[in-house]
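One protein chain is absent from this view; the other protein chains keep their places.
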Amino acid sequence: MNPEPTIQMPAQWSTIAPEVDYMYYFIYWVSVVFTIGIFGSMGWFMWKYRRRPGVKAKPTGHNFGLEIFWTFTPLLLLAYLFHAGFQGYLHGTVVPDDHVEIRVRGMQWNWEFEHPGGVIDTYNELKVPVNKPVQLIMSSNDVLHSFYVPLFRVKRDVVPGMYTSLWFEATHTTGEVTGCTQDAQCGEGQSCYYGNCIAQCQQDSDCWEAIGEGSWCGGQVGDETRICALPVFCAEYCGAGSGITRSAFDDPDGSGRNTNHSTMMADLRIISQEGYDRFLEVGPPPPAECATTDATCEGEECKACWGQSLYQSSGCSACHSSDGSPGPAPTWQGLWENQRTFMNGAEPAVADRNYIRESILNPQARIVEGFGNVAMPAYRLSDNQIDAIIAYIQTLSE
Amino acid sequence: MADAHAHAEHGDDYYVHAHITPARTYVLVLATLLFLTFLTVLAYNVHLGDWNLFVAVLIATIKASIVGTWFMHLKYEQRFNLIFFLGSLFFVIIFLGYTVNDTEHRGRQGTLTGVRVDPATGKRAFGSGSVLQAEGEFIRLPPLPGEAGQAGQEGEADRDGEVPEPEAAGAAAEDGAAPTAAGEPAEAGDSEAPTAGEAAAEAGASPTAPAEAGEEASGATEGTEGTEATEGAEATEGE
Amino acid sequence: MTVEAATAVPSDASHEAGDNYLTHERGLKSWLITLDHKRIGILYLASVLLAFLLGGVFAILVRTELMFKGQTLMEADTYNQMFTLHGAIMVFLFIIPSIPAALGNFILPIQLGAKDVAFPRLNLASFYIYMLGTVCLVVAIVVGEVNTGWTLYAPYSIGRNVTGAGSSVLWVTLGVFIAGFSSILTGVNFMATVHKMRAPGMHWKRLPLFIWGLYATAVIQVLATPVLAITLVLLFMEHTLSIGIFDPQLGGDPVLFQHFFWFYSHPAVYIMILPGMAVVNELIATFSHRKIFGYMFIAMSSITLALLSFLVWGHHMFASGMSEYATMVFSALTFLVAIPSGVKVFNWLATLYQGSISFASPMLYALGFIALFTIGGLTGLFLGTISTDIHLHDTYFVVAHFHYVMVGGTVFGFLGGLHYWWPKMVGKMYDEKLAKISWFLVFLGFNVTFFSQFIMGSQGMPRRYYDYLDQFQPLHMTSSGGAYILAVGFLIMAYMFYKSLRSGEKAPPNPWASAGYEWMTTSPPHPHNFEETPVITRGPYDYHLCTEEELWDGFPEDFPGEKAKA
Partner (left out) sequence: MAHAHHGPDYLAHHFDTPKQQYEAAKIGMWIFLAQEVLFFSGLFVAYFIFRKWYPEAWSVGSHLLNWKMGTLNTAVLLLSSFTAAMAVRAAQIGDQKGVPDKDKRKFGGQAWTGHFLLLTFVFAGAFMVVKYFEYTHKFHVGTLPGQYFGCANFECTGTMSEELVEELRAAIASAHHNAGPDLVPYHLRSFFGLYFVMTGLHGIHVLIGMGLIAWIWNKNRKGEFSAEYNTPVDNVALYWHLVDLVWIYLFPLLYLID
């Protein structure tokens, strides 16, 4: 299905990959010619003019013409290389008009992706439509990162305090498009993922067979079913966790991922346009242990399960306890429909659906009496996710 | 060099023969330098806009060349020393020129690469410092005692105690007269000046938020576009 | 040999015949406060070799960790510290001072026919400054947690308000800042020495190419290193006072840090490679018994490289969010660097042609240099071309490329020079057979280690990764295996030199039958280098002006090794 990778370059998954590879191989063959020329003549001279008794070296003469020749003729080649390389670079810089804009935020050591309409995906998972130019608009919260997809041949540093951008157009999906709504509708060993059937996997080699070498078995480590994706790397060194730590994000799922520069990887899932549109509609899916079908979470049980998962993975548990023990922020136990008093002059209120929603999206709006010391960051969660958290809080009050 | 003086009788090449400048010349040079200093201060008091900088650098360069030529004897110095010293300025120019070639052209081709503020939405890039995001490029001066009613709209800043934010919170902490202004986004957001209100609203958000606290701060504009920020801030004041 | 003394006055009546710089004064103190450039060179040599050992240990640890997927030896954070220290020590404490400060200090004044460098006290001071810098770096290692990478990129290195580097970065900053001044002072000293201390008769066209190379290096050292110094000052202030120049939290620009850093660190690449090339010139000429082809072209290519090196720093930043205009200019200029580099390689080949090539161990290093530098240089084309660089930047391809240039280039040049001048320095020969074995292992091990990294890099393996995908396992294994071969090669070499010091054969003044000026004096040299100031009457490579006897036997004493082969 995909162009086979070679010994030197990985498979080509984007529209600009062939152009980059063409330049790569052009330079490669130029280098081979030069290397053979230089090594060959060197070896020949070494043999022919090895030191032998009675044979003297010939005095060195001058050959100004030769000097000038090999000083200036390489310029022609170099001029071509510059020209072609810069052209390729510009193709990778100037975005086609009909593109999708996705906002990328790098942070130690996670990627956050915000899709059109403000849908924020699960950390470290990027979904893009196939055959559609996608522009990533990137910036970083803390240190330098670099967004790198080897199979696309794109890379760009993600710089704090500044926007950088890159674009690509994927040429293949990471799954088969079937218009499924349940796993059962896909083949064996496949998951239904926003209408696309994507191969389940245990290790990277499963994905190599399914969608091609260079892909990897992504998903949250620890999940029962993991599905294939393309790896996204952070190529610019962004450190390790030995300095000041931000505990909430150090180890979101306890699996040991995302604690370090080398673990700052994301899954890139290329899906059909229909699947992508569906994703924009319903937002990121619940974790696999809570739901069997994608992106929908019917029933309070599933929602509470999802909410609990978010409570852990989004870092709520760092400040809010779930068992009533005191912490830097109000406990969630017994929170539901409890009377709250506020310290910054707001009227007392009942902790209902709207209040919790506001507290997640705009935490500084009303601050509960006695909890002025910690500033909670605003969280951008989809409606489904907020509903799930509310469901979870409800279960803690029963 | 070494070959010319193997004998007791040393030739011209043996000892140093320095050029001695008359004292009068030095006095004249000093007077010129003082005069140029006077001139540069004079130019400062004439408002020339950006040309002030140009004139200042020009006069400084004239002064520097005078110091170099006479005080440092470059006029009588060996050619290599002159070339090397002036050559170093060439490298400074390369350094400056190429770096400016980057900093001044970011965002020209791909309009979104390298800019600090998204030209389309006016949003400031993630990671610019939450304070900067919240308050924009400009901070209002806190009111002097007695100027009641002008609450600083800065949010309380360093709840986490990590980033001391001097003037944020300044007024808020002291000025009990306006308790709702600081850290009270809901109200500010309801105000009639929507853009500025939002800016102020986000000011209350946490400075270290991992999520993008206060990215919508509309007051955040690029440094050269001061006017927008001004409007934003004034609008807030008007609430 | 046509060395003529201007007069017959003995240089110093108090010196006995056969007196040399090693025996002239004795005791530790005489070494620690020596003003003799040769002794300072030896001090530097010992220090850089220790630094090399230390950096090498870190390298082996890094490679061992990467041998298997997942954790092998150490935690991820420890791994980050290991490669940071490997980089920082190798770059700042080993490669940069290796050839100029160690070999250059010893050889440059002798080749010039001078009694010493222009400023001997400054020379000693620069050694102690280097030691002070080393101490700071050692403190940084001891207090721990230096995990910024040797490039110290802001804002990670500022360590404020983010998960960043701790205060041990300040020690690294200080150490590198101080060591930088050592480099500057060496540069100042060499430039003044070359300008003013040449022996009678040595005009610029008779300057050995080693000196041309070091002169070009000195220009870079003097003009680029201060920019590193100011960068580090700003970084230091940013770390302690948060001045808001590089820290985006306060309105600074992290990309500006990269401009500042690479304005020094790109020329620094030429501080590393130019002396390597300089040594190779000497080796090729000596062991081919032939005048270097295109002497002036090589000399001028060194100067051109030095100047061009200031124009191309941006090619480290193609993916960093720099403007497209700057990217274009820097890419175009980067290709120009290929011209003088190519000129050198072609001229060396032309020198071999019709020569009389001996395969003594220093020459093996020189030939190894040409081979590895060719690969290192050609892979530079992939990185100069922007579209391919975007893919290869920050991957193992880059790692392999600069190791081919720095290890295959500079370290091979350094080792070649060390073998070549060893008899001159210590007055003893070494075991040629062991030297050849160690060369073979180093050459083999190096290629196994780093060639596999080219493939990993183009396949998309990012650098500075603690762990990797399954697909890279075989290549990482190969690479680590190569590192062990490399290490064994170095151990044998260390034993070989140790053996030479203990029981080496006495070296004649000119064991290699070279026409170079430094071989005119005794081995080890007289405290004032030459008994009498030499008067130069021919070029350093004028083998056609040497007598038959000189060419075959060396002079003035016989050298058994070479003669036996003849």
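Chains here go by letter, A, B and C, matching the order in which they are written, and residues are numbered from 1 within each.
What we mean here is this: a residue touches a chain if its C-beta (ideal position, glycine included) is under 8 Å from a C-beta of that chain, and two chains touch if they have at least 3 such contacts.
Here the structure is a predicted model, which means the values were calculated and not measured.
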Touch partners, limited to displayed chains, of the chain removed from view: B, C
Sole residue of C:Val188, C:Ile303, C:Ile437 or C:Leu545 that reaches the chain not shown, by the stated touch rule: C:Val188
Full-complex contact with the absent chain, from C:Val233, C:Met296 or C:Leu491: C:Val233
Subunit B, residues in touch with the chain not shown (by the definition above): 1-2, 4-6, 10, 13-16, 18, 20-24, 26-27, 29-30, 33-34, 37, 40-41, 43-44, 47-50, 52-53, 56-57, 59-60, 63-64, 67-68, 70-72, 77-78, 80-81, 84-85, 87-89, 91-92, 95-96, 99-100, 103-104, 131-132, 135-142, 144-145, 157-158, 163-170, 173-174, 223-224, 226-227, 229-230, 233-234
Contact footprint on subunit C, counting only the chain that is left out: 6-7, 9, 11-12, 114-120, 122, 184, 187-189, 191-193, 195-197, 222-227, 229-231, 233-234, 237-238, 241-245, 247, 250-253, 256, 259-260, 528, 532-533
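What we mean here is this: only the chains that are shown with their structure count from here on.
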Chain pair with more C-beta contacts, A-B versus B-C: A-B
Gap in Å, rounded to a whole number, between the CA centres of subunit C and subunit B: 39
Averaged-CA centre spacing for the pair subunit B and subunit A, given as whole angstrom: 36
Multi-chain contact residues (two or more partners), subunit C: 161, 248-249, 251, 253, 255, 321, 324
Residue list for subunit B, restricted to those that touch at least two other chains: 106-107, 109-110, 113-114, 127-129, 208
Footprint of subunit B on subunit C - complex, ascending: 6-7, 161, 195-196, 198-201, 223, 227, 247-251, 253, 255-256, 259, 263, 310-311, 313-314, 321-326, 329-330, 533, 535
Complex contacts: residues of subunit A adjacent to subunit B: 90, 93-95, 105, 107, 135, 137, 139-142, 156, 159-165, 246, 248-249, 315, 344-346, 362-367, 372-380
Contact footprint of subunit C on subunit A as seen in their complex: 5, 7-10, 19-20, 23-24, 27-28, 30-31, 34-35, 38-39, 41-42, 45-46, 49-53, 55-60, 63, 66-67, 70-72, 74-75, 78-79, 81-82, 84-93, 108, 141-144, 146, 148, 150-151, 153-157, 159-162, 164, 203-205, 208, 213-214, 216, 231, 233-246, 259-263
